[in-house]
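What follows is a single structure, and I will ask about it in a moment.
With one protein chain removed, the remaining protein chains of the complex are shown where they sit.
Naming follows writing order (A and B), and every chain is counted from residue 1.
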Amino acid sequence: MPKVTIDEQTLEVEAGSTVLQGARRLGIDIPTFCYLKRLPPLASCRMCLVEIEGQRKLQPSCATAVTDGMVVRTNTPLIDETRSSMLDMLLANHPLDCPICDKGGECELQDMVMAYGPRRSEFHDPKRVFHSRDIRLSPVIIMNVNRCIQCQRCVRMCEEVVGAVALGTVEKGMDTAVTGFEGSLASCDQCGNCVEVCPVGALMSFPYRYKARPWDLAETDTICPHCGTGCQLTVGARKGEFMRVRSKQEHGVNRETLCVRGRFGLDFIESRDRIKRPMIRRDGVLVPVSWDEAGDYLRRRLSTVTNKAAGGLASPRLPNEVLYQFQKLMRTVFRTNDIDCSSRWSMPFDTLGPLLTAFYSRAPLDEVIGNNCVLVVGGNVTEENPVTEYLLRDGARRRQTGLLMLSARPSRLDADARVVVRVPPGGEAVSIAAVVAGLVAAAGEALSGDALATIEAKIGRPVVNAGGDGPARLAAALKDAHSVTVLVSVDLLRSPEARATLQQLNNLLQVLRLLDKGLAIQFLFDRANQMGAWDMGVLPAALPGLRAVADGAVRTALARNWGAEIPSEPGADLDAMLDLCVGGRMGALYIAGTDPLISYPDRAFVQRALGATDLLIVQDAFLTDTAGLAEVVLPAAGYGEESGTFTNNEGRTQKVRKFREPAFEARGNLAIFDFVAALRNQALRPSTQGEIFDEIARLVPAYQGLTQDGLGADGAFTKAVPTPPAGEFFAPPPALKETGRLMLITGDGLFHNGYLSERSEILNTVANDPYVAMSAQDTAQLGLSDGEQVIVRSAQGELTAQLKVDRRFPKGLVFVPENYRALRLNSLMRRGEYPCPVEVQKVHAALEVDRTSRIWRGV
Amino acid sequence: MTMREKIEEAAARYPDQRSAIMPALLIAQRERGHLPGPVLEEVADILGVERIWVYELATFYTLFHTEPVGTFHLQLCDNVSCMLCGSEDLLKHLETVLGIMKGDTTPDGLFTLCTVECLGACEMAPVMQVGDDYHGALDVARMDALLDSLRATAGRVASVEHASARPPGE
Partner (left out) sequence: MFEQVLLKNVDVPGGHLLSSYEAGGGYQALAKVLREYTPDEVVNLVKQSNLRGRGGAGFPTGMKWSFVPKRTGKPTYLCCNADEGEPGTFKDRIIMERDPHQLIEGLAVSAYAIGAETAYVYIRGEYVTAIRRLEQAIAEAHAKGYLGTRILGSDFKFAVHIHCGAGAYICGEETAMLESLEGKRAQPRLKPPFPAVAGLYASPTVINNVETLACVPHIVVRGPDWFRGIGPNKSPGPKLYCLSGQVRKPGLYELPMGIPLRELVEDHAGGPLPGRKIKAVIPGGVSAPVIPQHGLNVGMDFDSLAAVGSMLGSAGVVVIDDSTCMVKVATRIIEFFHHESCGKCTPCREGLNWVVKVLRRIEAGEGVPGDLEQLEKLCKGIFGNTFCALGDGAAMGLRAALAHFRDEFVAHIEERRCPFH
């Protein structure tokens, strides 16, 4: 390792380290503008110039690799003068309009001038003025070109990290300006990472514009509520009023980046459909009542339904403590294991459980992406987990990670992938089976005769080339890798084929393990605390710690700790609960923080089921569609109104912090559980968030040893408790039937991923209209053209939306994003049928709705 | 050949489509006269590259025009060698006889007057490029004669851009 001496201090650094990195490790401050930690150096701002012994000129420390014995000085008069001179030049044409600049008080240029700048300027000539007005690049991004110092962080962030390539640089020299195509960013991701990295007030957040001075904001570091990536962010509020989100810290999985949902989608907390007071249904309508009245009513009603089943459904967006307490409430007070944590699907836990316990790697994404090959299965990671996608792109572009994509939906990441396998809608299981077969065939000698015999006994002679040469190429890449990470999109779980897909994934992982590959698997959840929800045992067949309900020892231990019996039979999952409802056998159904009426893929059915439930209790912050059907509605704290922890896709547990009190008469979820338990004359102990966390850390194996204080800036990792895989192989699924029909699949789009994003006014503005995406081939055949309104019709219903022709789409695939409320997408779907066969046709011209008011056109 | 075919032919010279943006813009400018947004979009679509990349190049390089120019684009060199040989006076003369300032186009759309950096023909300073052609050793008299002859050709060809799209080898 080379040694370098910087300002008389000597340090050993890793080969290839730069002088800047070395200096920062020594705590020596070297000013920078153009430097972006995650990207190769640009070395254009020249702020970081240092003296290196033996070099004629000053050298940019950001781009100079340390060589052994190098002697560097960063504190000489020449360097002081040079830094001051660079700042002097930057200020010459800078408007110096700090008093009205949103960046004032947190501007890097301001800070740098204070620290290193000239005390006065000799510049007396007229300043350059590009534009007298700021340019509204998009609904959320506004640009003041005059303030730009050309560090290019924004453009590089957009192109190299986010991959959107929406921002660019036009003109040259002094006329250089950062902007979007023809001055607009209307079609960008709106992630605002460009705004975040802008050191000055050039790129600014429009929603935050002129709203506050940074020093008036109370800032709270917390975790994004939107998807399972679990990005860290900082909420700025003024007197409890939400102002903005920043991601200014290099912490967590996201290290300063966010996606549009995280950065601009938190205004849902100000949504107008907050439930203000408890409500009970009287004469068919919900009427507000006091907590006491609601309690009396509920006590009475609960006692009338004890002869029937009880069930609980909680949102995987609630904190661990709330989820843990919810299952405890259901199990010990309602005495049922009929609980689930998804309003969209029921997962085959018998298959998933062993896969999770045997293979799930609770490790930083950054680390698992460093593996040789990363196989991304299903979904569209670009839109579902954008920040995860940034890291994957980084792996492919800068760390030689071989990306292998296998999905029905194309994504932007495909462009950086080594192999892309486009599977027909619903064809994941078949394709993975083909990959397994290809891998077994390619592995040859590498698999022992015994292993080969076991595999062949189950999966038969490998049929290579089933489904084109994609699976074979993918298998070849896997064979050559020494370590493999598999990232699985949860959209696989929504299909009736979920079990088969998971079985094939299991086969794949087992073969890879037999081949001695370094292995990691993680899910790409689209809900912030799905991992936590599973870990907390909000599952009919699993207790906290993903341990089977059937396991008597575990049950007994938990029961002892909880001071109450736990029913011994595995309970009903969401599907089974709905069946109970429809059959008139469900007494009380307790739904916390989730809205099946909007998200369960069969609206008509779920409506019937909920309607046939004796007592529907909904506890939520928002008056959801489901709450609209409830008999008792309990107003709960929303995001930001209660503290707790989330466990993200990586298995990283992080603190979600409260930044204001529950609005109106809402109460914390934990307090409401206490309230309900008390109605049944029971008490849930412990009952505060901190104590519950400690209990989790005591009783849930993966969380053992975690402490609240230990959840530092980067959170803390839960630890996998690996159980050896069962070694079981599953038979391949039957080949996919060619229906020749258009098949609808649904999923998250970039701007919406659930009932929170739906309530964000900003996201609704940037998201424009809902759309239907289809291949160029299909649309040409149907005589449809890009941008026109089309009708998508299934056996159950129909919807109208704008057509987006996507050249990358495979034939036969129709995609409609979820959570565009107006669409009621789930009314097209029929239970158990996914992907859903549809027809697509033109809307009669006369019927075309006037959409103009909803499309953002810039100014 | 259509514009698309020409662009595709040019793109075949490179292993990466992005490299073909510059040649494509030169082709498009010859075909369309100048490069407004829709033309840039067209180029991006033909090459399958990001629009912003095309926009970046169309504005970085001075030979690309996103705004229309006159039939004759008078590009007078005013760099050192030409300046030393009298280009300043020629510019004043041009501004007077054309009745426009540098950077403008005559109302009849015939002439756009610009000054440019060194044309690489200093041996014949002062030099002016009009369309594809260099005119050197200019003085006021020669300049007037040149303008006259340009006006005369204007009657015959609609646009010098098209006229100069001759096959290789003149």
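Everything that follows uses one rule, which is that contacts are C-beta pairs under 8 Å (C-beta built on N, C-alpha and C of every residue); 3 or more make two chains touch, one makes a residue touch a chain.
The model shown is predicted, which means the values in this text are computed figures rather than measured ones.
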Mind giving the shown chains that are in contact with the missing chain?
A, B
Determine which one of A:11, A:26, A:71 or A:92 touches the chain that has been left out.
A:92
Where A:6, A:49 or A:588 are the choices, the one touching the absent chain is A:49
The listed residue (A:11, A:26 or A:63) that touches the chain absent from the view is A:63
In the whole complex, what residues of chain B lie against the chain that is missing from view?
13-23, 25-26, 49, 53, 56-57, 60-64, 78-81, 83-85, 116-125, 129, 132-134, 164, 168-170
Mind listing the chain A residues that contact the chain we can't see here?
40-47, 49, 56-58, 63, 81-82, 85-86, 88-90, 92-93, 122-123, 125-126, 128, 149-150, 169, 171-176
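By our rule, only the chains that are shown with their structure count from here on.
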Chain A to chain B: how many Å between their CA centres?
50
List the residues on chain A that touch chain B in their complex, please.
165-172, 180-182
Per the touch rule above, chain B residues touching chain A in the complex are 37, 40, 50-53, 55-56, 59-60
